[in-house]
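Structure record follows, encoded as structure tokens.
With one protein chain withheld, the remaining protein chains of the complex are depicted in position.
Residue numbering begins at 1 within each chain, and the chains themselves are lettered A, B and C in the order written.
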Amino acid sequence: MKKQDNKHEKAENKNYKLFGLSQDEYKEIGKLLKHEPDDFELGIFSAMWSEHCSYKSSKVYLQTLPSKGDKVLIGPGENAGVVDFGDGDVLVFKMESHNHPSFIEPFQGSATGVGGIMRDIFTMGARPLANLNSLRFGSHLHPKTPYYLSEVVKGVGFYGNCMGVPTVGGEVVFDECYNDNILVNAFTIGIAKQDRIFLSSKCEVENIVIYVGSATGMDGIHGATMASEEFDSKNNKKRSTVQVGDPFTEKLLLEACIEAMDRKLIVSIQDMGAAGLTSSSFEMADKSGHGMTIDLDAIPLRTSGMAPVEIMLSESQERMLLSCRGENLDALSSVFDKWGLSCVKVGEVIDEKNIKFYYKSKLYKIFDVDTVVNGPVYERPKRKPDYLKKILPIKINNYEIPKNINDIAARLIMHPNIASKRPVFTQYDYTIGTNTIVPPGFSAAVLRIKNEGNGNRLTKGFLLDINGNSKYTYLDPYIGSALAVIECARNISACGGTPVAITDCLNFASPEDPETMWQFSEAVKGIKEAAIKLKTPVISGNVSFYNETVRKEGGNAVASKIYPTPVIGMVGFIEDIDRVVTPYFKDDGDEIFLLGRLKGDLGGSLYMEYFHKDFRQKPMDIDLDYEVNLHNCLRSMINGGYIKSAVDISEGGIFTALTESSITNPDKTLGFVVEYEDKEMRLDAFLFAELEQAFVLTLNNKAKPKEFFEKASFYDIPIKMIGVVKEGVIKINSAIELKSDKIKKEYYSVIKNILSK
Amino acid sequence: MNNNRIKAGITVFPGSNCDFDVYYVLNDIFGLNTSYIWHKDKINDMRSYDFIVIPGGFSYGDYLRSGALAARGLIMESLKDYAANGGIILGICNGFQILLEAGLLAGAMLTNNSLRFECKDVYLNVLKDDTPFTCDIKKGSILRMPIAHHDGNYFAAHDIIQDFNKNDNIIFKYCDSAGEPTEDSNPNGSLLNIAGIIGENFNIMGLMPHPERSSEKLMGSEDGGYIFKSIIKYIKGK
Amino acid sequence: MSYEGEKMIKKAFVKVMLKEEVLDSQGKAVLSVLKSSGYNNVKDVRIGKYIELTIDLDILNKSAEGKTYTMEEEIEEISGKILSNPLIEEFNIEIKNKK
Partner (left out) sequence: MSYEGEKMIKKAFVKVMLKEEVLDSQGKAVLSVLKSSGYNNVKDVRIGKYIELTIDLDILNKSAEGKTYTMEEEIEEISGKILSNPLIEEFNIEIKNKK
């Protein structure tokens, strides 16, 4: 009996579940290998076929995104996307999620997330110039939120600050839907010379394969499969997979890699991210069209006695795989030696499409590269979620206009999603690099670049912004995700920049749920439409599925799912950084103008959620053609030199836009007096509607030149004077009257209070 | 003397990361003859440098204590020798921490009292203008510069502070925009609001704020530039 | 045990170290400096935290459920929940009379 059992065990390696594979996938692997896979083979396949590495559920949708444009040099498919910045310069950028590791261990998880995305950038030969991040936590009232917020922010700062890369922007959002699944998305942009971009695909037969950086340890094993699995909060076993980051080593790795690249010692290079040595070696082989040998005995180990499968799956940080010409090995070693890093030959590029692993001096395993790399692709079933049947356009007359609208307005500014994130970003070094022209805390970040050693100053600069709006995406995935793209563009246009390209992080629940899959497909459609209209191709990105947790509630297992959360990172250019416009009011007495049109639709707004406790309404459609025209109009005004301040209308409505413009002035405590009459629109709708296609402006020129108004009429965009900047008071009609200094104080203290809990 | 005749050195430790920024200011903005000094390089004659900057960053990851490991590096022997011969050394942020750990300046750095990294603009009151680092600034001036550090909480025992007072070693104090060294204007809990000190021979200065990040109008303040201008003026006048 | 006025005061010492398998980047950096300073016989360095708690035994402690703790149980709980991160660290407790 017993013997038979054993035999059965052998015939089906039950570990496939542990490795996160489905039974069908397991069977498919057996078929491809023509034998039952052992743990090493299971490890390799499960990593490469994981959602994280293979994009098996999302590929068919991602392919529909626009990825070409005159400025795009390299689109999706490489470690990061590349755009042409002129004069031989290119900008390289990408965003990546590190949600699950950050939920397990928020400090290390967020730190290694930042470390990982920077490696993606410098792998391509680009020196990182700036980081941004998008963070989402549970309700600010949830007892664990202060802990997550505090640790994640420390982790992000710990890594970026030590690397010497400024963190210049991002977003922090609180919502109940993230109580059991926080989101940490990290973005990095770097600069390189166009003729000096490094790719993993360039290695040639007879090149040698080199391992550089930290030694391999037991950390993060199963990370790739973990990231692709629904989280079981009770499963402590997975907790041993925390990756620990060492930004000091990564700083050395950055300098060593750039030095080796400058000296032309590297042919091809790939960072070890998710699934470590496995994905880096197979990707390098696949993209180059060759194969390689890997000598597992040569891999530097931190922990003795690691099994081959553990070596292959380890997600130890700060490591790179590269190839070089044999004659350059010594020179390469001396560069890494200078920086105190190990640099070891671990194999050779070979003229066959296989990877041959050697272990204990013997040939251990051979894998056909195509078989491993071309994993399954699914077009999973999708279905419009039931809850959407009840999401209808708002019937505003069902809700009364609150009597205490003055208090409500004051409290809205103190909502943690609106209040200043200063206590977060002062923990990030945002001034290092001396390129940050507009620091975090305003709208888009603006950076210059230097023309080192050439005396004359360059005038060009670039702008960065990151945005997601999951509540609207939940209410309408198409509109919500289009809005994320549009909001980035608004911020960039308001500063005087021109949007150029985007990267995305698509954070969703399980793709095995048809309703999630439907949300995903709609969200991709929304990004696509907006990106096409705004001429911002998607040049890189990342998908994070399975952001859901099974929680026990009164004996029942309840799935806690995040709202669908597409996050967009956008890059824009500006020709002359001296023309950059900041969003805040500058001087008492300046007239305030509204450029654009107001609709007053409150559906899904923060005001509805916070005060009427009911936000489940369909968000208003956004007219993309109008939007593009509006931005062109604003840009032409900025280029004409007319604009002193410009800001878009978003969360919290025009009330928030005006108030923030007043209280974020770094040197003064300004306010405003606004009079606005519109018989068609209720006061609360005017104040708090969020999906407005309009900007709030002040002008440089007191004389209000005719040419300025001609611009508006040329683009056929309405412009209207609505008030004046005034020191000390925040006043709208007879309904709102607040003191600027008090509001300002509260606006800056809300997040500090959460952090100090 | 032309600026390009002035020779400036910038030390580079593993983990230094403000080295490029200082280089840009000295080389590109002030036009000095600037070079990096790698921490392992044998420097035959450090005395050929008119001055040396130890820039900010996270030398050796700032592990153990900020600046501690760099202060034990081999290059410190040459630097001590350079200092003993009157060489001018400016330590910025991590460079200040290294100078303290190396014993070239008195005192020690503790973690910010917020226990957090603090990046923001601060105001500094200039207490001395008869030094190589401040000779182009008037005593009592208020400078605006950014800080960015985790361990900038200056501490020294009572007797050291007494010596400081006697010898006039405190050169910058954190203050409010009116020049008052208030508690609110102290970003890290530093004793007596100390932001920068100068050694007994007035040739070594350390400060936590970053003058190199405030040497261009584009960066929002040019006040830090006056420290470099002072050094240049002093060297030219020698 | 020692008494301070009427009070019974003890000290607990908690050592928190990274688990063996976790990368100790601090220890690694210190080791490299020791070596370059000529201390070649140092083979490994690991850095952890040392935490001294001063405890007043006179104040009874109750857990959330109302049960009374022993001091040992309390320090164990504090060490595991607050002083260390069980994912990457392990701890070790020593209790002494106040010196």
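As a working rule, a contact is a pair of C-beta atoms (placed from the backbone, for glycine too) under 8 Å apart; a residue touches a chain by one contact, two chains touch by 3 or more.
All of these numbers come straight from a predicted model, not from anything done at the bench.
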Practice prompt. With touch as defined up top, name the shown chains that contact the chain not shown.
Written response: B, C
Worksheet item: Per the definition of touch given earlier, which of B:Ala156, B:Ala195, B:Met208 or B:Ile232 contacts the omitted chain?
Response: B:Ala156
Worksheet item: Which parts of chain B are in contact with the chain that was left out?
Response: 64-65, 68-69, 72, 101, 107-108, 110-111, 113, 115, 153, 155-157, 189
Worksheet entry | Sites on chain C contacted by the missing partner chain, in the whole complex | 9, 15-17, 27, 30, 33-34, 37-61, 74, 78, 82-83
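The definition used in the following text is that only the chains that are shown with their structure count from here on.
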Worksheet, complete the sentence: Of A-B and A-C, the pair with more C-beta contacts is A-B
Worksheet item: Any idea how many Å lie between the Cα centroids of chain A and chain B?
Response: 36
Discussion item. If a residue has to touch 2 or more other chains to count, which residues of chain C qualify?
Written reply: 25, 29, 32
Worksheet, complete the sentence: Flagged in chain A as touching 2+ other chains are 246, 248-249, 340
